[in-house]
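This structure is in structure tokens; I'll ask about it shortly.
Just one protein chain is left out here, and the rest sit where they should.
Moving on to chain A:
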Amino acid sequence: MNTVLSRANSLFAFSLSVMAFLTFGCFITTAFKDRSVPVNIHISRVMLKNVDDFTGPRERSDLGFVTFDITADLNPIFDWNVKQLFLYLSAEYATKNNALNQVVLWDKIILRGENTNLSLKDMKSKYFFFDDGSGLRGNKNITLTLSWNVVPNAGILPLVTGSGHISVPFPDSYEMSKNY
């Protein structure tokens, strides 16, 4: 503390410690918050095809096309420890080969300060809904859920599933037309 440099050193070290403590406070004030909100998913159209899957086992596989609407108010999730949300819509179903299949159909990033009121109509999936065989045809229970990753300033990166999901049956026959 006798020279400018030693004073600057202790001042800087003390400020950094205080800042670290505040960051921990930011984490602890939001750590036990429930970040699940109700989500309303509606499926307007389902189409099923059987096409060559060049990415997978090089056999004909089931390819589903789902058109959906999503409405959700995500504003309660945001607080001072949230930088962005990574939303993703996943389809879950069971087949003979696998007890649980999960396929991500669509995703979206919502940054802090953007419109948090999600209202999407007639959305097409962003990614291919491929099964690894013919497990989609005639499957009576394909469940769509919206989940999100909460990206915080400090602390853990929680994975939250929205309450509210929808289950649809898939058709028993394939669509034969060539246009996708």
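Methods note: a residue touches a chain if its C-beta (ideal position, glycine included) is under 8 Å from a C-beta of that chain, and two chains touch if they have at least 3 such contacts; residues count from 1.
Here, contacts and distances are computed from a predicted model.
Taken from the listed names "SWI/SNF complex subunit SWI3A", "ER membrane protein complex subunit 7", "Proteasomal ubiquitin receptor ADRM1 homolog" or "Signal peptidase complex subunit 1", the protein name that UniProt assigns to the chain not shown is "Signal peptidase complex subunit 1".
Of the listed residues A:61, A:81, A:101 or A:125, the one in contact with the hidden chain in the full complex is A:81. Panel shows chain A; residues 1-5, 7-8, 10-12, 14-15, 18-19, 21-23, 25-26, 29, 78-81, 153 of it touch the chain omitted from the view.
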